Structure formats: structure tokens, C-alpha cells
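Questions regarding the structure given below will be posed in turn.
Missing here: one protein chain of the complex. Every other protein chain is in place.
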Amino acid sequence: MSIGDRVHAIRVASKREIKSTLYGIGIYMTLFLVFLGSSVPFAATSLRNVLTEGMWVFVNPISTPFYYSVILAAMYLGLCASLSISRDRDLGTLEVLFYGPVDVVSYIGAKFVHLILAFIVVLAFSVVNFLLVSQLTNFGFTADFFWFLVLSLFLMSCMASFGILLSALTRRMMASVIAFLGIVLFLLGFNLAHAFIMGMTAVTPFLVYVRMILDNMKVVIDWISPIAYFGRGFAAVAARDATQFAISIVSSIVYSGLLLWASVWFFKKQGVRR
Amino acid sequence: MIETIQLTKKYGDFTAVSDLSLKVEKGEIYGFLGPNGAGKTTTIMMLLGILEPTSGTVKLFGKSVKDDYFNIKRRIGVLSENQYLYEDMTALEYLRFFGELYRVENVDRRISEVLGLVNLDHRKNELLKGYSKGMRQKLGLARALLHDPDVLILDEPVSSLDPYGIKEVRDILMEENRKGKTMFISSHILSEIERTCHRVGILHKGRLLAEDTMADLKRRLMDEVQLYIEVESASDELVKSLRELPFVVSVEANDNKLSVKTKADRDYRGQLSSMITSRGGVVVDLRRHEMSLEEAFVTITENNLSLLTKEGPAA
Partner (left out) sequence: MKYLRRTGAFGRLLFALVLVLALSAAVLAQEQREGPSEDEIAEQVHEAVRQAAEQTRQFIESIPDPSQLSTQFLDRGVQTGVPTKERQFVYSLSVWAYARPNTSELSNPRGEYQWQFAGTFAPLSVDTIYLPANETAVVNAQETEVYYWPITREYMANWFEYREEVPGKLQIERNGQVVALLDRVTYSYYYPDGLGENGVLLLGDEAVETYEDYQNRIDAFYDSTSAYYEAYRVWQLTMDRILAEVRETGQPKKPDEIPEPPTQPQAPQDFAYQPRQAFAVNLPAGRYTVKVIAEDGSVVPNSERTLQVFEARRTGVGFKVRPEHRWTMPENHFEPSTTFYLDGTRVFYVEPYFARGFNYYEYNKMTNLHRPLEAEGTRSRVFWTLDKPILNAKLQVLKDGQVIQEVSYQPYYVRQTAGYGLGYEIVPFDPSHDPLLEGRTPTFYAYRVQLEGEGSRYQLRFVDADGNVIPGSLRGARVVKRPGVWLYAVTAIPLSVGLVVFGWRWSIKRRTPSVPTQDA
């Protein structure tokens, strides 16, 4: 099969998808809620600290709300990714595409490219929002902000490929939503439980074993969870560690590639029909 | 153009399509008949490469779909039974999308052409969400024709259409066929198949029961021929003489109108006419009743399977 044909199919299909996303209200509502959600704690902590204490020292005051905005928006897009294939299948539009010069690889590729494009739109709005916040408050940016912008594209690819894999595994939209939310809640819950148990001071032998188990699980989960890739990337930028930055990019590419390959495989098993 | 060789599709113990071998020549309109669950759609999906056959081969333009996937797909237009559209798009956007996908040249001009063909040009800027079932069907046809394919695969192309729409679509298909397009039509509307198709294949429980021209198929299925003879006057003696003929199955008289059933092994009209004349009768009118495809279809799927075997009655 011609690579040019695949690239063409990916380009055309992803263009349609991004138009559909931009013509809907979902992404705009999400961005509004996300920015509002990051502005409130920003005002309540960073800004209030300065106004209360008279003086406060930050390295990157805008980075933290920006980081949380990006990760929340990415999770929304991850949810969209988990619905992408199952929605097409439920609505019947999946089959129509495959009447034409579209194969599984170009279909999955188009879904992936669409999500990255949607994330670029998210980043554009984020940059505008936080530039305005900076102007309104006189809080500054550092170079870290822009490094994280670059890195976040690779990190988003992890979230996108994770969602697409879930969508390829589940046939119906409801199953996709449940799977995505269930997994995200589990990951968040696990991290909370891990932090809580690690922070306990009164230790029993049973708790020592529990800690060991959780620690070992965390090592594995940190390489499976797309959210953990965001955390590692942010830490690399905050620490200005070029090695970790490069590792973040490479590991994101490998993770995305593996999951997209798995998506193609599972999609072929599930088939195109409703 | 389209060829299947011992095509089979099984789902566990259930066989959806069994050993299907058919061939559609260039420029032919091939009708694909069968009741619900016969395996028609499964066959079409395998033709398109969407379903993987359990065994057997599918060839389009002499090649397997996998060998030249994108080029083969670009030469096929498909209209499915149900139209699932992107409801957040307008008709124009929808066709532009597929036009770009199929790399149609002068896509806007081509879109105007096909929308004009299906009489939807004035609705092209409306969201597809507001389209009726019939409009969706026509839009689907427009999409199938957009890239000027060599082969059209149509699954129930005129369902959801009113008689006016049916005629529109039929005219479009005939015109496209005249331009050289090959068509593979699956339908329940037997009268349309009869009117448009050169050859018909009849599928039942996954097996191809019959594949022949319309005329030959009907002939193969009739074991009797119904003749209507109008004579100047019909005497009892004449009727009795007719009944005594060895090839006559039954005679019913209604004044001077006779309804005669003969065996279907040959054409007995000449003998009947001679016999009536020799008895002093005058034949005013002699007509033969043609079995419709509907009658033939019902016959095939219920009873007369033996009529369709190779040792069946000669035409």
C-alpha cells in the first residue's frame, strides 16, 4: 500500500475530524471550565500570597496553573479519543469511510492526528489565556513555559494513543466512557493511596508489605499511565534536566507507537461493522 | 470486473455464505436477490474487503483488494442500505470531504453535477441532520457517483424512495450503465431488478441457488406454460379435443376465451393453432403468460430447488 495514499487519507480524514471538533461547543466549554478552574486556585494561592505577604518569590508562577490546565484539557481530549472509534461505529459512519480509500492504519492515524491538532488548538487558547493573565497580574513567564509547550505535544500523544486504544478495544460508546473514566479514577485513586500510605508514620509489618507492593505497582503504573508521562515531563522541565527532557520525548514516542500499533491490531479484530 | 471464487464466510458453526462463485462482466448490471439473512450484505462486505472471508477469493478488476487497496477502492462506488451521515456537515461539505478523499478533480464542478443528478443542489448548504430518509438515500447515491467509479455496488438503492424518486434513480443508473459502469445491485424490490438487471443471482441461506439472465431463469422455473386463446366461437367439441392433446395439462373455457396450460418443455402455440383451425375454429388472439421474477423468486426459495440444478428441465 502506498504511503502517499495513507498520508492523503490521514490528512483528509483528520481535517474533517478537527472541523467537527471546532464546530462543536464541547472543546470551548471545556477550556472555559479548565481556565476558570486554574484561575481560582491561582488567585487563591500565588496572587494572594503576594498580596498578603507583601513579597513572594516564584520561579514559575504561571507554570503550575498552565500545567494543570493542559493536563485537564488533555484528559478531556483523552475522553474524546476513547470515544472516537466507538462513536463512529455506533453512528454507522465508520463503515462508509471504509468503502473508500481508507484502511485501518490511515483511519487510526487520522484519529491520532486529529487529537494532536485539537491539542494544538488547546495550547493556542492556553497561551492566549495565560498571556492575558500575565498582563493582568504582571506575573512573568520563563523559558520553562515554552519548553513545556513543546514537550506537552509529545505527552499529549500518550494520552491520545491511550484513548484510541480503549476505543479500539470497546465496541460501544458507553463501554468506552466507562473504561476511560474507570481507568483514570483508578490511576488517580492509586496515586492518592500511595501518597497517603507512604506518608503514614505509624508503621506495622503489614503496612511495610503494603508499601512494598504499592511501590512496585507504582513503578509499573508510572510507565502505563498517560498521566504519569505528564508528571515526568513537567518535572523534567522544572528541573531543567535536558536528559530527562529527552527521555520524556523518547518514551512518549515509544509509548504512543506501541499503543497505536495495538489499536490497529485490536481494531482489525473488532471489525468495521456495527 | 467482479469475481468471487468459492467464497465462504463462517461465524463459528454458522455459515453465512457458502462456496459462492459468481462473475460480473464489464458493463453488466447484476442483480443480487435473496431474503433477509441470505448473506447478501455479508457478500458485499467481503467484496469491499471490509469483512475477511473464511475461505475463497474475491477479485475486483482481476486483482485481490489487498494487492492494490487504494486504487481499487477509488474505482468502486458504494451505496449501502442505510445512510449514516456526518450530521454536523452540510451536503456540500460532506461531498467535498469524499471528493477530497477520492482525489476527485474539479471537485466543486463534479459536486454540482451529482447533486443536480439527484435533485439536491438547492439543499446543499443545509445540515445533514435535517435531511429526510429519501434525501439521505439520494445523497448516498451522489457520494457513490462522485468519483466516477467503474463499478457501483448498491445495496437496496431505491428503498426509502417514493415512485418518483425510484424512477429518478433508475434513470440515473441506466444512464451510468450506458456510460460503461458495471453495477452490482442487491435489492428486495423485484420489479426494479427485473427492469434494470441483465443477470440475476439468487442467494438463499448463503448459497447461490441460481444465476442466469432473467428470461432463462424464468423459463427454467416454469414447468407449465399458461396460454390465453381467444377464438371466434368455442364449441364443447373443440374444448374436448384440446384436452385430449398429450401436451395439454388443462383447458378452461369462458365463452370464446380459452385458458390453456401446456407443458413447458417446448413451445406448443403452433400446434394448438393448427389443431383449432383443423377443427373449424378461428384463432382471434393467442397470448402467453410470462412469469414475473416475484413469482420465480417465491418458487425458488420455497419448492422448486430441483429446477435449478444442472439436470433441471431444459429451456
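Of note:
For reference, chains read A and B in written order, and residue numbers begin at 1 within each chain.
Here is the rule we go by: a contact is a pair of C-beta atoms (placed from the backbone, for glycine too) under 8 Å apart; a residue touches a chain by one contact, two chains touch by 3 or more.
Worth saying up front: this structure is predicted, and the values here are computed from it rather than measured.
In the complete complex, the hidden chain is touched by one of A:S14, A:S84, A:S106 or A:N129, namely A:N129. Listed residues A:T45, A:T64 or A:T142: the one in touch with the omitted chain is A:T142.
Against the chain not shown here, chain A presents residues 22-25, 27-29, 31-32, 35-36, 39-40, 42-43, 47, 50-51, 53-61, 125, 128-129, 132-133, 136-140, 142-144, 201-205, 208, 235-236, 239-241, 243-244. What chain B contributes to its contact with the hidden chain is residues 88, 90, 119, 122-123, 125-127, 129-130, 132-135, 138, 160-162, 164-165.
Rule of thumb we're sticking to: only the chains that are shown with their structure count from here on.
With centres taken as mean Cα positions, chain B sits 52 Å from chain A. Of all the residues in chain B, the ones that touch chain A in their complex are 45, 48-51, 69-71, 73-74, 76, 78, 80, 82, 84-86, 88-89, 93, 97-98, 100-103.
For chain A in complex with chain B, the residues that touch the partner chain are 1-2, 5-6, 8-9, 12-13, 15-16, 19-20, 23-24, 91-93, 95-96, 98-103, 271-273.
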